[in-house]
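Left out: one protein chain. Kept in place: all the others.
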Amino acid sequence: MDTVSNDILSQKRETPGRILEIRRDFPILNRVIQDKPLVYLDNGASTQMPRQVMDTITAYHEFHHSNVHRGVHQLSQEATDLYEGAREKVRSFIGAKSTKEIVYTSGTTAAINLVANSYGTANLTKGDKILISNMEHHANIVPWYMIARKTGAEIVVIPIHDDGSLDMDAFVELLDEKVKIVCVNHVSNALGTVNPINEIAVLCREKNIATVVDGAQAIGHFPVDVTDLGVDFYAFSGHKMHGPTGIGILYGREELLESMEPFMGGGDMILSVSFDEISWNELPYKFEAGTPPIAQAIGLGAAIDYLNSLDREFLESYEQQLLEYANEKLSQIPGVRIIGTAEGKISLNSFVINGVHPHDIGTILDGEGVAVRTGQHCAEPVMDRFGIPATTRASMAFYNTFEEIDALADALLKVTELFDVTD
Amino acid sequence: MDTVSNDILSQKRETPGRILEIRRDFPILNRVIQDKPLVYLDNGASTQMPRQVMDTITAYHEFHHSNVHRGVHQLSQEATDLYEGAREKVRSFIGAKSTKEIVYTSGTTAAINLVANSYGTANLTKGDKILISNMEHHANIVPWYMIARKTGAEIVVIPIHDDGSLDMDAFVELLDEKVKIVCVNHVSNALGTVNPINEIAVLCREKNIATVVDGAQAIGHFPVDVTDLGVDFYAFSGHKMHGPTGIGILYGREELLESMEPFMGGGDMILSVSFDEISWNELPYKFEAGTPPIAQAIGLGAAIDYLNSLDREFLESYEQQLLEYANEKLSQIPGVRIIGTAEGKISLNSFVINGVHPHDIGTILDGEGVAVRTGQHCAEPVMDRFGIPATTRASMAFYNTFEEIDALADALLKVTELFDVTD
Amino acid sequence: MLLTNRSKNLYQEVILDHNKNPRNYRAIENPSHFAKGNNPLCGDKLDVYLTVDENNVVTDVSFVGDGCAISKASASIMTTLVKDKTIDEVHKLFEGFHDMATGKIEPDDDPKLRRLRAFSGVKDLPARVKCATLAWHTLDAALKDKEIVSTE
Partner (left out) sequence: MLLTNRSKNLYQEVILDHNKNPRNYRAIENPSHFAKGNNPLCGDKLDVYLTVDENNVVTDVSFVGDGCAISKASASIMTTLVKDKTIDEVHKLFEGFHDMATGKIEPDDDPKLRRLRAFSGVKDLPARVKCATLAWHTLDAALKDKEIVSTE
């Protein structure tokens, strides 16, 4: 993480040429919104796709498409090779030990539902506790709420500090013998906080508590190694890492996946079927019922190739510079309060402006070509925790520029002028 | 359905120019496999995608991509309009009354799992019966097997005749007051049989039995109107109708969907979330947790536009000519027996050859550029019913030609010569 | 300060003023009709109170709630407009407003919509239509004796 002195920040900064070059890979960044160039600061909701990934998907449909696994003909073999090749890319990208630990799902949400249903139902009984952090996305709350109602388990909230960091002391105290599962996101989509996953995983492993980590907001921003982290389950989505929608990954430790019953039933996840007796296929196929998202898995593989082709260390430090610059710029706008000021953050700022509803901010910014998200960000408990109805969120990716942060700040100034905001 | 006299059939037939023109929309049909032109007869497993659908998906990524529903900015609005516009296309394509009845899923398999879990669990108790036809794909068996184990309900098989048609007399007899759900495919992927869905639905509606129809193999071959059919649930996949993988549809009658609990939990399917209390969103969003397959839904909409742009009546009758021609051609090959000879069939032939394992047939055909599927076609109970381990399946789409059927026949003759097959 | 047309269209003086100084912003003690409105997408929440007399005339109307400028100004202006109107007239006004907000008619098509024309800009912003119409939907629900309404 670079530290940049305030002197530099208060001046306009110039975006490095390497970033401008990368921008050329993303056709949508040339969009014009109402005569203004698009400033896309909604990467937390979904990231944009580089030309390389689009081309891979199109080429797949032009030359190789067929159903996988079940065919002896060449197209089917090619599709299977591409599809399973992408699985190996995912494995290597997140440092899993085996492709058996890589389950394709339709997204983070589906991945967590799989764990909640297959692992949760089998391992929770009345009186057991599920610890869930107060900064979770609904994807890591609602499935557990549903399972808790079914099993009689209890949901206990891990509190967070005022700066949006996890209260680790409280967490350690909550870890009693009734706790069976701990659910934490690697990075909060509402606050930007990066959580100490390794520390959490070590504490849980000691007590045989399963860790379910929602990596949706981490995977596109910095390298993740699930084995180093020591987690049991890790979930993420293709569309948050410059890949396609309709695809996600559940990483699960082989031993745990092995012990679990399938979530969905259908073709390809069974070894044999009669009306009286069915035997499940081996890992990871046991969890992949039906025709999988073939083109999307291949697109995800292409997104990984793309990320690997970049200097990710540079991008990570560049994104930190964007964050610091945005902090500085936002602090100059009257009435702005940033929600989430923890020390470790990805390049994302949630904020409120005195007396102006985020929805109005969003609309006015949109009129200036600046795309931000406003609302609760599918993290209502975070809003409740900070006593606010909603925030405006500017979430950056490595293709954003300092000039775009300037555009954000200029547009926000128009908001505060229009609404007559003072500090 | 055209009737074509035998004289014509035994001669070579010429493919209509309209079909040759349509073929130009499908780039993959130009593939060369080992110096031979590809003859793609594996449409039952997955259909190929026209250029128009690919272009729509690429354009979406180039110009409009963003997450849906949650944004005030223009890209999000555009993505939402495209995504919801596709839902309306689906609604109109299958004659549903309202877009509330159209739930996006990741495929047929996921759609049936949704029904089995949400409707099945709530409406089945010990001793209840689920009727499942003997010609179902595993997608309409395994989810019910899993739910039957959970609820104590019993699976009862609806038998089929030797020609591969459903035994409707037996079906009527099986319909006692213990039956709560009837599961039938509209078209069998292993036999080609078209089932009398309307008749079944009328019988079930009288007795308040829910019908779960697997339309995976029907949707690409002839117009489907779920309201006319009178079914309760109807499921299909994008990739079987020239659309993308990773997307499917569950049609459900509004009244039933309204009464059902969600299957998966996450963002977008809730109205409000706290750790103690969650309220569900309205239809169809209640069943669409998390970021949906946005690009894939839009691609499915494009596939519908494509199909609507063609003369589907002509295509349907043309496919029937292909089937009759294939029947004639196959009957001339020594040792061939067609499995599934019901009166109403889509353009698909499953067959066995005396003394030659389908796997060997598949490999030899592949060497000739002819892509067929061999195996159990995810329909093991069908294989058991006919006492065979597997079949070879040639499944046609409207872009196949008479010349391709000739190529299939020529390749099969090579098989029978190599293996010395006599009748 | 130059705002693009779209935003300028929407955030007119009248809306900004009603947002800052909402009229009839209070609870009515014993209302004859009441409903809670809820737009979960942006977290807008409104309570609408009405007193309707035996001649079906709205004799008092008020609101309390939290929301964006559009929803708040819409509620405020609504209260000033429906006072002393019959329920029938209120329904007609709602209909006209709804058609204008969704772009089906122009504000100039109907003189009664004159004082609501500030909201005609939302028709270009589909995500905001619900903000503008929340108060009206809630009023409608109150008159129909539905207690809770959601515009998502």
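Structural remarks
For clarity, chains are labelled A, B and C in written order, and residue numbers in each chain start from 1.
Basically, contacts are C-beta pairs under 8 Å (C-beta built on N, C-alpha and C of every residue); 3 or more make two chains touch, one makes a residue touch a chain.
Keep in mind the model is a prediction, meaning the values are calculated, not measured.
Contacts of the undisplayed chain with the visible chains, over the whole complex, involve A, B.
From the options A:Arg13, A:Arg31 or A:Arg70, the residue with contact to the chain not on display is A:Arg70.
Contact with the undisplayed chain is limited, among B:Gly44, B:Gly246 or B:Gly375, to B:Gly375. Screening B:Pro37, B:Gly95 or B:Gly367 for touch with the missing chain picks out B:Gly367.
Summary of contacts with the chain left out: across B:Glu282, B:Glu343 or B:Glu417, the touching residue is B:Glu417. Residues of chain B in contact with the chain left out of this view: 34-36, 356-360, 363-364, 366-368, 374-376, 383, 389-390, 414, 417-420.
Those residues of chain A that touch the chain absent from the view are 69-72, 76-77, 81, 271-272, 281-282.
We adopt the following convention: only the chains that are shown with their structure count from here on.
If you compare B-C with A-C, the chain pair joined by more contacting C-beta pairs is A-C. Computed from the mean C-alpha positions, the centre of chain A lies at a distance of 33 Å from the centre of chain B.
Averaged C-alpha coordinates put the centre of chain B at 48 Å from the centre of chain C.
For the pair chain A and chain C, the distance between mean C-alpha positions equals 38 Å.
Under the contact definition stated at the top, the residues of chain C that touch 2 or more other chains are 41-42, 125, 127-128. For chain A, the set of residues touching two or more other chains reads 34, 359, 363, 366, 374-375.
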